[in-house]
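Only one protein chain is missing; all other protein chains are in place.
Labels A and B are assigned to the chains in the order they are written; within every chain, residues are numbered from 1.
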Amino acid sequence: MKEKIKNYASKNGYTVMLLALMAVLLLFFTITKGGDLWHLGPWKGICMQFPEFGLMTLGVMFCFIIGKIDMSFVALGDFASILAVKYMEANVTEGMSNGQIAGVIGVAFLIVIVIAIIGGVINGVLITYLNVPPVMATIAMQLVWLGLSTALTQGYAVSGVPPLYSEIGHMMVFGFLPMPLLIFIIFFAISAFLLKYTVFGEQLYMMGTNEKACRFSAINTHAMVIKTFVLAALFSCFGCMIMVSTMNSAKADYGTSYVMRVILILVLAGVLPDGGVGKISNVLLSIVAVQIIATGVNMFPELNAYYASLIWGGLLLVVLVITAITNGGKKFSFKKKKTS
Amino acid sequence: MSEYLLEMSGICKSFTGVKALDNVNFKVRPGKVMCLAGENGCGKSTLVKIISGVYTKDEGEVLFEGKKISKITPAEATKLGIQVIYQDLSIFPNLTVMENLAINSEITAGRALVNRKRWEATAKEALSKIGYNIDLYAKMGELSVADKQLVAICRALLFNAKLIIMDEPTTALTKREVDALFKTVRQLRDSGIAIMFISHKTEEIFEISDDVCIMRNGKNVYSGLTSDLTPQQFTFHMTGRELTADHFIPKNISKDPVLKVEHLTLKNKFEDINFELRKGEILGVTGLLGSGRTELALSLFGLEHPKEGKIILNGKEVHIGSPIQAQNLKIGYVPEDRLTEGLCLNQPIADNITLSSLKRLCKAFGLLKKQDLIDDGNIWKEKFSIATDDVRKFASTLSGGNQQKIVLSKWLSNDLDVLILNGPTVGVDVGAKQDIHALVHELANEGLAVIIISDDLSEVVVNCSRVIVMRDGKIVGELEENDITEEVILEIIR
Partner (left out) sequence: MNTNRVKRIIGRAEFWIFIALVVMCIAIQAISGGQLFEPSTVVTILRSMVVDGMFAMVCLIVMVSGGFDLSFPAIAALAYSLSCTICLNMGWCQTNPLAGFIIAVVIGAILGMLNGWIISNFKLDTMIVTLGTQTFFLGVSMGLLQLKEITSQLPLGFRTFGESYLFEVTNSAGLRSTMTTMFIPFVLLCLIVSFVLNRTMFGRALYAIGGNEVSAERAGYNVKRIKFILYTVVGAISGFIGMIRVCMARQSIPKALIGKEMTIIPAVILGGASIFGGEGSVFGTVCAVAIITVVSNSMLLIGIDSYWQDFFNGLVILIGIMISAIQTMRRNK
């Protein structure tokens, strides 16, 4: 039994670390805040807040697995949601029935999907056909989308979201499941399924390890890269549409801090930007841990939200150093040799 | 003063309990070329790193110019006059030739500021040592490999080198460039510098070296004059066994060619290539580096796109635009560079084996069962006797030979008509080499058409029923069964 646990721990370092982190966090907030944490309120807050950046994280995770990075996803999502809100604003008139409004919302989502596909394809083409390094390509595209959004909105927030949309966004499905959470669960299931049970998922990991070898193994690597970036764009645009329902508006710079937060979550989860590694279950743990930090900090009235930033940054540095020490010193390989 | 420049005796070195060097003895004479020969993983590079001070020896004695050296550090090695030219040449591709030449000595001198005039003078002095002429302001990365190597040699000479160690310097050179390099090496030798030349290529060793030291499994099995050895003895020392050449005898060659290439031309790479390939035969394509052999293979696999000429497969003209199309046309390709083109090292063995046959293994809607991959992997593990206890282990845990078996099985698990093998046994130990050859023979006799591209002439001779020799992008000779000998090929190849 002991051996088994040890074996599990050495194989799933990140899972163990994230679980321990969560335990420490929960314990800390329980001790300092007593029972406050264990009321419905904070947990409802957690469930309402993480789906928007959680979705984005899942999307960018695909890019990380093939060893690439996307920095443009929030800007693209903002642009898509601005168009969607503008469309809804223009087409929802007073006296429309709910059914008609739902139709308009449906078309708005179609617009979002089309924009996401365009954005993803542009990223993919730049990276795989023009060989632009992913960081450069997506930073440039981020500026372009941000610029387009600013030009379209003159820097103001676009309101005019039909009340029905926010209502749906705040709906409790079956009376207990917040809509954003339900959406997140659905997308999570889709991602997990893609990674674990499909050829696409298998090829993603192999591509991340050695793209050239995959091309030599008759895999259409160009198509794979484009598909991955389209997927990332879609996830992120849906994340932004959740944001529209919570903010009741769309703006060129909503969620800009999510770019860094998403990368941070992924690195904490052991989805390294070198590619080829990463477990989706760890990503979920990492998303929740990061949100618990934010919510926990929120429970202290004397602390502002930037305390979360402090903890996140510090945490990332500590984890990086720990992994560097444990992996870099060849300690792992030595241990393995001894047991076998 | 000793007769020898460098004497090493009883050198031992272990890494975590594994003996990499076991009682190695050899001597280097000044003004002579000494060849350190051995197969991959025999301990050559460990030995070099001990001489250059990167590693410290566990046991043994080192004498340099008759004086005992107790502890070598990299700085001390430089001071003694030992210079190593590594295989990657340790150059800065983004800097100019002048900077590459001068930077080492400037750092050693502990300078803080850059003085262009001094740098230029240093660089010119370095070039003058072998009378080599090159634009000092050219960017290093834009030079040919041969030029880079000469710059690296010049740089080494700046330190009043008495011993220059060259680690596999000819790997990426064309024949002409090798000749030029050897000229420089002889020039250095005649000026009294000792050269230690690391190689595993028989012909080169016999051409250039005065003394030879052969290593096998961390021991040196022979050291002495090169002229005392015959090539056969040399190979015996290298591999540790008399190679029983098991010549391939084709059993059932089909009447009609499965693949026909007519007037195939790829600009600047090869031109007017014509040949036929039948089922059941193994066609060898040989030629030196830069002869167009690899580009020809890539063209048949859809990674290069010749504008002129025809590829006819089973009587129909085909266009091969990508590896996917090649796969659909039942053409497989085992690439030259296993590590960068063949394997996903940090992924399980099973996933590597099934990488190109995922389409076959998946069910409707691209669904995949991980267990199917493992089962498939196990089939090939048995068939090929891949040395692992679990196909879920990473490919990086295997030796070169076993890794090559993975790349082979990746393509053999597809239904193929034509299999192209580019350098199938580069960096593979002797045992695995024979396994792979035997398997290829078996496959050919089962009706597969095989092309082996190789510059290892003994491999070509043993395995091929027909050989095409390429030079400068053209076919310069075609040999049939009994005419195929190393001597004949060598005659044509140059």
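The definition used in the following text is that a residue touches a chain if its C-beta (ideal position, glycine included) is under 8 Å from a C-beta of that chain, and two chains touch if they have at least 3 such contacts.
Remember, predicted model here, so these are calculated numbers, not experimental data.
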Omitted chain's touching partners, listed by label: A, B
Hidden-chain contact residue, picked from the options A:9, A:90 or A:320: A:320
Residue of A:114, A:143 or A:189 touching the missing chain in the full complex: A:143
Identified contact with the non-displayed chain, of A:37, A:213, A:264 or A:288: A:264
Touching residues on chain B - with respect to the absent chain: 74-75, 86, 88, 90-95, 99, 103-104, 106-108, 111-114, 135, 137
Contact footprint on chain A, counting only the chain that is left out: 71, 126, 130-133, 135-137, 139-148, 150-151, 154-155, 256-257, 260, 263-264, 267, 273, 303-314, 316-317, 320-321, 324-325, 328
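Simple rule for what comes next: only the chains that are shown with their structure count from here on.
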Chain A-chain B separation of Cα centroids, rounded to whole Å: 44
Of chain B, residues touching chain A in the complex: 16, 303, 322-324, 326-327, 333, 335, 340-347, 351-352, 355-356, 358-359, 362, 365-370, 373, 410
Residues of chain A that touch chain B when the two form their complex: 196-203, 205-206, 209-210, 212-220, 276-277, 334, 337
